[in-house]
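Removed: one protein chain of the complex. Kept in place: all other protein chains.
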Amino acid sequence: MSEIKVEFTLNDNKESVVVPAEERLLDTLRERFDLTGTKEGCGVGECGACTVILDGEAVNSCLVPTAQVDGRQVRTVEGLAEGDELDPLQQSFIDHQAVQCGFCTPGMLMSARALLDKNTSPTEEEIKTALDGNLCRCTGYKQIVDAVEAAAKKEERE
Amino acid sequence: MPEKKQVNKSKKRVDARAKVTGKAKFGADLKFHNMLYGQVVRTEYPHAKIININKSKAEEYPGVEVVMTAEDIPNNLFGVIIENQQVLAEDRVLYIGDGVAMLAARSKKAAREAAKLIEVEYEELPGVYGVEEARQADSPVVMPGEENNQVIHHPLRKGDVSEGLTEADIVMERKYTTQFVEHAYIEPEAVTVVPEERNTLVTVYGAVQNPNATRDAVANVLDCDLSKVRIIQDNMGGSFGGKDENISAMACRAAVMALATNKPVQLVNSREESIIESYKRHPYTMNYKIGAKDDGELVAMEIEAVADSGAYACQTPFVTWRSVVQATGPYEVPNVKTDTYGFYTNSPYTGAMRGYGSPPVIFAQESMMDELAAELDLTPAEIRRKNMFKNNSRTASNQKLDNHEVSLTEVMDKALSAIDYHDKYEKYNQPQDSTIKRGIGFAISYRGVSLGAEAIDAAGAIVSVQKDGSIILYSGLAENGQGLKTVFSQIAAEELGVSLERITHMETDTSVSPESGSTVASRSTLVGGSAVKKAAENIKTVIAEFVAEEYDYSGKIIYRDDALYTKEGERIVAFPELAATAFHNGVFLSSYGWYKAPGISWDEETGQGRPYFTYVYGCQAAEVEVDTGTGEVKVVNMSAAHDVGKAINPANVRGQIYGGAVMALGHALMEDLGFSKGFIKHTNFDEYLIPTVKDAPENIEAIIVENPDPAGPYGAKSIGEPAMELGGAAINNAIAQATGRRLRDLPLNLERVLLGRNLSKED
Partner (left out) sequence: MKKDISFYHCEELDAALKLLAEDNNLKPIAGGTDLMVEMRNDENFQENISGLLDITALEELQGITVKENHINIGALVTHQEIVNSEVLQEKYSALVAAAAAIGSTQIRNRGTIGGNVCNAAACADTLGPLIAFEADALLESYAGERVVPAADLVTRPYQTVIRDDELLKCFRLPLPAADTFSNFQKIGRRQALAITRISLALVAQIADGMVKQVKVVPGSTTPVPEPFAGVEARIRDRKIADLKPAEIAAAASEEMVSITGERWSTPYKKPALETLVTRALVQLKEVADNE
């Protein structure tokens, strides 16, 4: 039982992998699926660079054993855009200059996406709470919060 | 002046789309065929002799391809200023991050496990921790071969300080200290070295802040020609001055292993490895003695600022040089005696970090101005207005500020009014009932732009028009996340009158891009931007000749909307068509651009001269809420006004200001590596705390002040570092107003704010 077969949905595709018990979802994504948009900044759940959406919730993929995602849905930054069509959050990050080095960006986007999927008109405080597990050393957060706010407004209108 | 189409506009970043889709590749995202994973073994003690290293068990571990120590490295020393940094420690480890051995294996897991099997026998040596000890005559000498621990001393003498102090009505003396600070870029360091790829000996890919500096180090260590080492930069997950020497060390290590195995070798640091190994911001101990008249006029300043260089010289000589220029702040002082020093210790080595040598001295001197004001019964604003530089003022180096607008009054007025400073200052001076008290404070600065007398200050770029009218741009200065590619693309687009989409800004590649010195000192827009502009101008000269011949027009050409027009507004030709026609006529539409900064001068003995060719000015204010029952501090509002000369991209400039202000907030309130006798206790983000979104002020008003500078492209100067050098002092001054107690040591943590002193665990 030290090699575990895991079947799950990854960005809307059915996938199946065999992993050791201790393998982190972060490594499965980056190394087995080449989805390197999900980043590792700390490995201990403190930076949020590895954030993905698991069954609708933002989680740190460095703290999730892949073995636990059997039968579940995982969404990564690569699953946000549909073809060339960007997710409104992605577009809003571009429009609000919310990206500097870009290393925190995928995690920020996933935390924000999980929020907007549940709450279409979040307050500024709710946005900050949704992003409170995502460190950014470049932006001072201002343009990121602005970007999420604007995307929420846009999505609500549509 | 016709209106600009591309510059002075908040254009979207050219690299944003790749970054929001997750397609942008960072150092750790690369994979190569047959790639090996490297692992470094680091010392267990901050200072020790290496008695023996036994590699045999590791060598036998399945999957391991090579295990190496210092003796396997052709030339083990490197360094930008003084060559004394070890790639791997030879016989003595000097700080807790020194590597002693390394290996490469076919899987990460094998590399990690095998590394544990390397047996190192040490003899622990007593270490030198802290500059107080390091500067004693009888202190053990840290750096083998040196006579004492002094790395550098920069004196500055102006007027006669003892006479000045006797003339003063009041003389104040204060001591301030600042802490080691981690860059805390969210991306840990990563490099991959590919051996013998495309005519080179090694090609280095990764998070390299200064490709040419890393190339120098690798070529030096491999003992080969510069042309045989190629550095190609990947996206950088933040740097802030921090991915220079430590990345060079990693590149050297990976290069040696790649050549030994003839396979690509990747080295990626964990966060812990990053924090233990990487260099830090210098902690400073500063003694200030200020003499002033009763009306607040400054007559003398005597300053000693001592920086902890840690185990290596690294950038200490230059960092402390910036301190000597800025130590007196933006004030006219007739009599100045400043001495800045750097000393070796067995602490982590210290190097460049955003702000360089200025944030510590600004923290001290701008805190002290408030203390002096209080003593003289003046307001913080009054004492500053009385003394601050105006046009034609003379600095401590006796440089006359006469070639640009000295805009201190403007930045101060704008920052203070944006935060409603004066009313709040009055209000918070009244007794406050609650245990949660508010305060407001600010700080001002002047800052030399670019390298100054540190080094040759020139940069280059290549602008290359393809036959379909698309344009490739190569720059010697590198994108570190700050937005350089966007700004350079805007400049090229503006000059050639084309849309931004036509331009592709390539990664910096040392085999192609002109060597331009380092991407540091907030010099990119001014120095590098000027080079891009120059390259575009060169191309326009060629185009003008070609247009005269081919299109029979020799007047001034207007470049706009992807086409060329006569000065009367008649369209000559579309840009792509021009490019194609020129190509078919054998006309070469590519050019290097080179820009060399205006001259400067510096006298090492007296610190007099023209250290920088121009300066920027800034003011930041902070409003805080202090819980006087728990010591918690919340920065509620900040305002920041910065004269950037001219903003090429205002949204980017604001981004730099927000980011700089919040980074300064982190330094001021929470960042602490938990040092204990050379050991670092806080090695990951659970304990090394940086601000979260909830720690950032509710509001930061970013104000761009524009006084175009003759030296910069379109008048532009700089913003990256100015944005982070003021926050510490502003917050400290605000806390002092709220609590009525002046603190002089960073960080202003719970204990200091509540008790007025720090507590530490003695272990």
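The chains carry the letters A and B, assigned in the order they are written, with residues numbered from 1 in each.
By definition in this document, a contact is a pair of C-beta atoms (placed from the backbone, for glycine too) under 8 Å apart; a residue touches a chain by one contact, two chains touch by 3 or more.
Bear in mind the structure is a predicted one, so any value in this text is a computation, not a measurement.
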item: Hidden-chain contact residue, picked from the options B:P598, B:G629 or B:P710; value: B:G629
item: Given B:E113, B:E515, B:D562 or B:D603, the one touching the chain that is not displayed; value: B:E113
item: Touch residues of subunit A, complete complex, unshown partner; value: 1-2, 4, 20-22, 24, 43-46, 48, 51, 57-60, 62-65, 67-68, 70, 111, 129-135
item: Interface with the unshown chain - residue positions in subunit B; value: 109, 113, 116, 435, 627, 629-632, 634, 669-670, 685-687, 689, 691-695, 749-751, 754-755, 759-762
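Here, only the chains that are shown with their structure count from here on.
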item: Interchain centroid distance [CA atoms averaged], subunit A/subunit B, Å; value: 30
item: Touch list for subunit B against partner subunit A, complex; value: 10, 12-13, 15-26, 28-29, 31, 183-188, 235-240, 270-271, 480-483, 651-652, 654-655, 657-663, 684-686, 690, 692-694, 696, 700
item: Interface residues, subunit A side, partner subunit B - complex; value: 30, 34-44, 46-47, 49, 76-78, 80-81, 86, 90, 93-97, 99-106, 109, 128-129, 131-145
